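After the structure tokens below, expect a handful of questions from me.
Removed from the display is one protein chain of the complex; every other protein chain stays in position.
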């Protein structure tokens, strides 16, 4: 098989590393898998239980819809744009659905995932999208002007740091799932 | 408005150039618009009627499902992969639907559009996908080995030329629609 | 032979795919070859007669010196700049000669092909050259400012679309000839 | 000031965002700052206390020298190589010192940070370095061969996932500190 | 005037820096200008007499046709390929003529300058061309295999070092003339 492709011909191939049987997992990691509907991503991370634990704890905090500084729909917006820029299909499809839910507008979420240049964004969404892209692809070119633009659409310093953190985080998660080659679950492609 | 974004705030903004009123079009171009359901792409091209005519004639020939050498589903596969690599959201969503129809498998088409590395491709599909990507992003690195791989999955010389032509064509169309900033029609994001 | 090189040691090697004998071609494609002086490019395309037909029809329309919106010397200028940016030597040398004819100034055409940064361009030529380069290498960065600059040197909307179409077209043709590895005819290197 | 530069002319400028006074921090974040010797990185993160908390918890777990699967010196090796590839000077200098301590060989750590191509690496270190670089700069090109090479130098599946996680993590942290423009403390440049 | 363009509208504009009058030059630099037919490149360098002296001394030694290890036609081959890769039109046209003279085959030299992938190269020329390109665009990817290939076509260690030196040298000269924007003399475009 050529490099860069995941062998998905067999029914159990969800990643380049074979997940352990659920019964073999520590109880807390089994609970994590259950809480996440046994989706492929959490099963793939359970190959190293500590990885699954760390990932779930950080992500659970950063994407808690009841906490945080930016509205959850803006954190989901960053998730979609960064994942699309990095080419992490699994993260992109997961967060496109979540963005649609958070916006109450699935069509707008799909437009953003497809090509944010063509989507009907507010000026604040524009600023966040451009910033997240820059953190992802050219962080060393960031300068005071980028922070000024975020301030001009209403972010304060702690908000800016959360925007940085959220953008940077998906450069972590995208690389984990791309490297593992985790295949999105069937439900993400239904009708 | 920052460079790279299309202003889609107004209801009639479908492109960076405003399409003429249909009544002002030459009869044959009006017929082209009708035959293509007045979709945004054909309206955007009608700004220069000769462009619309040339585009429709070439594309109509290359994607005639009853003619050609490669099965239409393989020509659509190339369309999706090249458009995704170039970031032409309009072409990607149009041909993802067409690929789903041609395959009789909308979910597989969506998986390919999202991330072909994670999609269940046959070896022949793999070879076509890799070749189309190379024609798009690194054509000068193509060599005899690339042609040998296509032959090994059943293509003859005329088939290979059609695969080249189809891959190259979307480097033309993608650049037209990206440069114009043509917004996909609402129907592509319904349901 | 290393990837990326065409074996031109034998006298009949004009492409990675061997052209059919002229007698084996359909009459209309044979006529196309004759009309184009049996040059290597048309012989190489005749491997798939439909490709040769589509290519000749589109190109014949777009580069008809008696039709079109931009003067033919500006369409040739775009051809040279895009082909040089993509590294398609065959297209570059063909259109450098045609540009010299259209300008009535072979030396200026050679200067443009060699390095347009050093050539004596008019402001309108500058604008077209910069636009064609952007369509080729960074189309997603195009924005309203790019269209404004074209308008400031006298292009209207239909002219702009023709400039886009011409720039995009050579991203198609360059990739066909680069992928095929078509060798320019000897006459382009005489004297 | 040009984009991309941090204004370090004033004595208190340690980041593009001004850290709060220590007295203004929540007690647990103040404790984090103390535990980390009030270094610039933890002060910079305290602009958003939740960011500081999440970061410290994840990093503390991943780099616990008494836990984990890969020896701590190999996790530090990955930290240095990824940070150098991303151009995060703050992370590079911190982890170069830590790598020197973990190896008991400061000179080797400095050689690796300077240019790992010229450093005396073991085959296992070579494999980890090459893998971390690929996760950082070209994750979508990763394939089964990359995993096979890691297995050939002794890693099992859970080890591989930890290597992926560690490599990916610094793509997160590097982007946070680059975006913030956090200046390394003076002590890293003494003697 | 947009960045990246040299203003060549005036008759004396041969560079972004105005060369001193010949009478104002030190005698030895005036002699250098005369010996080089007062071409634009030497006049442009004479803005700083020491630069002109150093450049002429190094280049005169490296390209002495009666000295050196590689035949002068191979040093000229490297000059053309590197200058073309870097986009230094001035260096490319100068050395294309010199290569034609050294080969006794102007057409072959023009084919190489236009697109070396399509030129009739010997295996030794292929190896030198590929090596020079790698030194120019991806030197850190050079490894033992690259040296082995050079040895397989007859180079010894001192020859290899001269090939490296010649390839690297044009990365120096190309950047000087590109940065200065030196315009090639009219004589290179006659006929």
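Think of it as A, B, C, D and E in the order they're written, each chain with its own count starting at 1.
Keep this in mind: a contact is a pair of C-beta atoms (placed from the backbone, for glycine too) under 8 Å apart; a residue touches a chain by one contact, two chains touch by 3 or more.
Quick caveat: nothing in here was measured; it's all calculated off a predicted structure.
Trainee: Based on the whole assembly, the unshown chain contacts which displayed chains?
Mentor: Within the full complex, the chain not displayed touches D, E.
Trainee: Touch as defined at the start, partner being the missing chain; which of D:26, D:65 or D:120 qualifies?
Mentor: D:120
Trainee: For chain E, which residues lie in contact with the unshown chain of the complex?
Mentor: 1-5, 16-18, 45, 47-48, 50-51, 53-55, 57-58, 61-62, 67-69, 86-87, 135-136, 139-147, 157-158, 160-162, 164-165, 167-169, 171-176, 178-181
Trainee: Determine and list the chain D residues touching the chain excluded from the picture.
Mentor: Touching the missing chain: residues 2, 4-6, 8-9, 87-90, 92-93, 106-107, 110-111, 114-115, 117-121, 126, 130, 181-184, 186, 189-191.
Quick note on the criterion: only the chains that are shown with their structure count from here on.
Trainee: Through how few touching steps can chain D be joined to chain E?
Mentor: The distance in steps between these two chains is 4.
Trainee: What's the overlap between the neighbours of chain A and those of chain C?
Mentor: The common neighbours are B.
Trainee: Going by C-alpha centroids, which chain is farthest from chain E? Tell me that one.
Mentor: Greatest centre separation from chain E goes to chain A.
Trainee: Report the inter-chain centroid distance for chain A and chain B in whole angstrom, where each centroid is the mean of the CA atoms.
Mentor: Inter-chain centre distance comes to 28 Å.
Trainee: Can you give the whole-Å distance between the Cα centres of chain C and chain D?
Mentor: 49
Trainee: Out of chain C, which residues touch more than one other chain, so two or more?
Mentor: Residue numbers touching two or more other chains: 2, 4-5, 87, 140, 181.
Trainee: For this assembly, give the contact graph shape among line, ring, star, complete and other.
Mentor: Per interface graph, the chains form a line.
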